[in-house]
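With one protein chain withheld, the remaining protein chains of the complex are depicted in position.
Chain naming follows the written order as A, B and C, and within any one chain the residues start at number 1.
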Amino acid sequence: MASQPTPQFHGVIPPVVTPRTADGRIDTASLTRLTKHLIEGGVHGLFVLGSSAEVPYLTNDERELVVTTIAGVNAGQVPLIVGACEQTTARVIEEGARMVRLGADALVVTSQFYAISDARETDTHFRSIHAALDVPLFAYDVPVRTHFKLPLDLLLQLGRDGVIAGVKDSSGDDVSFRQLSLGARGIDNFSIFTGHEVVVDGALLGGADGVVPGLGNVDPAGYRRLYDAAKSGDFLQAAAEQDRLADVFNIVYTPTPGRVSGGAGGLGAFKTALMLMGVIDTNVMSAPMVALNEPETAAIATILERNGLI
Amino acid sequence: MASQPTPQFHGVIPPVVTPRTADGRIDTASLTRLTKHLIEGGVHGLFVLGSSAEVPYLTNDERELVVTTIAGVNAGQVPLIVGACEQTTARVIEEGARMVRLGADALVVTSQFYAISDARETDTHFRSIHAALDVPLFAYDVPVRTHFKLPLDLLLQLGRDGVIAGVKDSSGDDVSFRQLSLGARGIDNFSIFTGHEVVVDGALLGGADGVVPGLGNVDPAGYRRLYDAAKSGDFLQAAAEQDRLADVFNIVYTPTPGRVSGGAGGLGAFKTALMLMGVIDTNVMSAPMVALNEPETAAIATILERNGLI
Amino acid sequence: MASQPTPQFHGVIPPVVTPRTADGRIDTASLTRLTKHLIEGGVHGLFVLGSSAEVPYLTNDERELVVTTIAGVNAGQVPLIVGACEQTTARVIEEGARMVRLGADALVVTSQFYAISDARETDTHFRSIHAALDVPLFAYDVPVRTHFKLPLDLLLQLGRDGVIAGVKDSSGDDVSFRQLSLGARGIDNFSIFTGHEVVVDGALLGGADGVVPGLGNVDPAGYRRLYDAAKSGDFLQAAAEQDRLADVFNIVYTPTPGRVSGGAGGLGAFKTALMLMGVIDTNVMSAPMVALNEPETAAIATILERNGLI
Partner (left out) sequence: MASQPTPQFHGVIPPVVTPRTADGRIDTASLTRLTKHLIEGGVHGLFVLGSSAEVPYLTNDERELVVTTIAGVNAGQVPLIVGACEQTTARVIEEGARMVRLGADALVVTSQFYAISDARETDTHFRSIHAALDVPLFAYDVPVRTHFKLPLDLLLQLGRDGVIAGVKDSSGDDVSFRQLSLGARGIDNFSIFTGHEVVVDGALLGGADGVVPGLGNVDPAGYRRLYDAAKSGDFLQAAAEQDRLADVFNIVYTPTPGRVSGGAGGLGAFKTALMLMGVIDTNVMSAPMVALNEPETAAIATILERNGLI
């Protein structure tokens, strides 16, 4: 476990989901309530326009509306880390500049996608974005979407060179993540976040600086308790909280494969839970994703009830 | 081999590459010469803003400049089939509408990417785009980029329902392609194109309507001869032409892996060949892709020379 | 199309399926009838213990029984090319030596599997087997099973060095296959076979020497007609025969996914067709694979009837 100084970006930073109205528009009233729910839950920051926000499905106008709504509610209370979700370097720079103008305190950027790229181009990619935009940059390692695993050596070198301020890891490669956490200890102000909701206790034990949990939309206070227990060295307490959250996480297994896509299932479960909790008004998804139906919603209600969330 | 009527879209429709100046801007003078080179080579249409155009690397302004330049030179001589390269349905519709305004005669659309989608959502995806845009729509099957193979049954159903006007297949699944060609025979005005440069004789023998060959930038007349031989039933002549083109295609194996990415290698070879032939001014690639170097260029010159192209 | 001398191994060489009795034993009577059916259909050779024989499911005793049964019926009429299906080099050599003792005229060998290997080890693998066993060796490229694509350059080098006598390609990479066919022209007595049943006309047009069609169990005479038409230069006739066989191939799409695995579906369809044709007694599969059921069998009967096979 790291004993080095806590970096600027750390703790629980949930990726805010994007509520929609029954007719499919961005629901700013629900988004306002959700933002307050998260801040009141004790989160250390907000990850805006992440995969959990359905960012690839949002038009540019919708992306702007989401960022400005959250920034207005937040009013500087916690840092806003904003995704610049575009295909390649030049397009990321344009999107990132727009997000900075809208209030981003930091940017989250993946490797190029749709493009057929490699490690050398990815190195240039991050360095070019850093040179073009004067803002902390997080590398987002999400091979299930980009189909390219960010190499460990590349991430550490970009950290040492001050190109990136940290990594959000959703790679599912826990061996590489541990080596990343170890390597990060020698780099000042370099933050390592896991995106995997059910292994946060182990990640913090291994030296991670925080977590970006989609499930944190549903139970931000639970993740805050987990984080605080770990930071105080009480890992048995952290594990107990993690076990409870791992049970809540079972909501993502309720959607029927075939009827609901892999992308829509987990996010739809988070939205459905938030709807059942009264935080947002609907569980409508961005088209062409379909919302969870009544039986799936009932299954989620059962899980929330046994965990005291409704 | 199909004996049904030739559909509206057919023949040799190369994906036009995007020349850049030495300092990285779109080179409209070179693009003008290239467009003329293709039309004079006897192509039946132009595929604009395809993967070979480096479309994911182009900013929106650059995409507009490319389409308007080609449309201006073409002046209606051949159909312009234009790619609307965006992540999800809503974004494709916005991009597609823009391309239609700029002069597209038809659109080429992939399944969603970066998104984690499935067959059901993909069906909705194409139907929603078709409903929103009054223009022939081609499905582009390119799993090496989208990481989703368009299912055979889905493509044929979308064809029968008039949602798509055809398929551009770059899936590398020749078994599925043959079944697609067979299934397409019962559907009016439904065009099947292969994107694989070196199997065009066999594809036409199996009933394909045409080819979208990246290598067609380099030797459009060769592909026209191949197509004409096949259409006249002289497959031994078609195969001889194909064998020659397969040798020219060896230019894509000249770049050094590790130095040049998979995405940059093939396209870089086409651009380098066009530069050596005097059609375009440079072989500069969109950043962060690197251009082929001198030894790679020399290797390409050797291949072009032995095939009489320079 | 190749005009070079026909190599020793060429033509239609079906991978013989393995009939079982109702209680799951090897059905040597059915296997005897099947072997006669194939030889009478005009095949140029028999591929014994291939994937279509369910070779990974057979115990060593069963493998011996299959080879000796076929060898006894064949009695030297056509060459027997026998699979040596084992995990790594040393085990392949033991298995290959056993097959040679049982009557194999040539061996078919994949790259190592379960092992995590690479190109360099694969080169050593084939050279070691060649050095240990004095028999023609075919490289079997089947990445859907081995999860390793045999590199084009490696195959051609092994051919030039006399290590392998040819390639059986089930890689589904038609671009690489064309380049392989072209490269093979300069190598004496080096045979290129496609394993894909529905693209044989195009493969022969591109210079392939033959085909190893699972569907050839069902209609060996059809593949013989296809091959003869192509060899005589009548590719329109070859394509017509191929189109008919591609329709017969639709039997492999009748099994229900989920109920029947990908491995069991295609092979189960071939066995079910042979049962309906009276060539073998049951469509029982090696456990744990399940046999096709009544509705699936009925669907296959429909396809066979419309193609005049029953």
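A few remarks follow.
Convention: a residue touches a chain if its C-beta (ideal position, glycine included) is under 8 Å from a C-beta of that chain, and two chains touch if they have at least 3 such contacts.
Values in this document were obtained by computation on a predicted structure and should not be read as measured data.
Although it is not drawn here, the omitted chain touches the following shown chains in the complete assembly: A, C.
Check C:100, C:115, C:154 or C:309 against the missing chain and you find that the one touching it is C:115. When the missing chain is restored to the complex, the residue among A:26, A:46 or A:198 that touches it is A:198. The set of chain C residues touching the chain not shown comprises 56-60, 62, 85, 87-91, 94, 112-118, 120-122, 124-125, 128, 144-147, 258-259, 261-264, 286-290. With the whole complex as reference, residues 1, 172-175, 178-179, 182, 196-199, 201-203, 205-207, 233, 235-236, 238-240, 242-243, 246-247, 249-250 of chain A touch the missing chain.
Definition applied: only the chains that are shown with their structure count from here on.
The distance from the centre of chain A to the centre of chain B, each centre being the mean of the chain's C-alpha atoms, comes to 36 Å.
Between the CA-based centres of chain A and chain C the separation comes to 49 Å, rounded to the whole angstrom. Across the assembly, chain C contributes no residue that touches 2 or more other chains.
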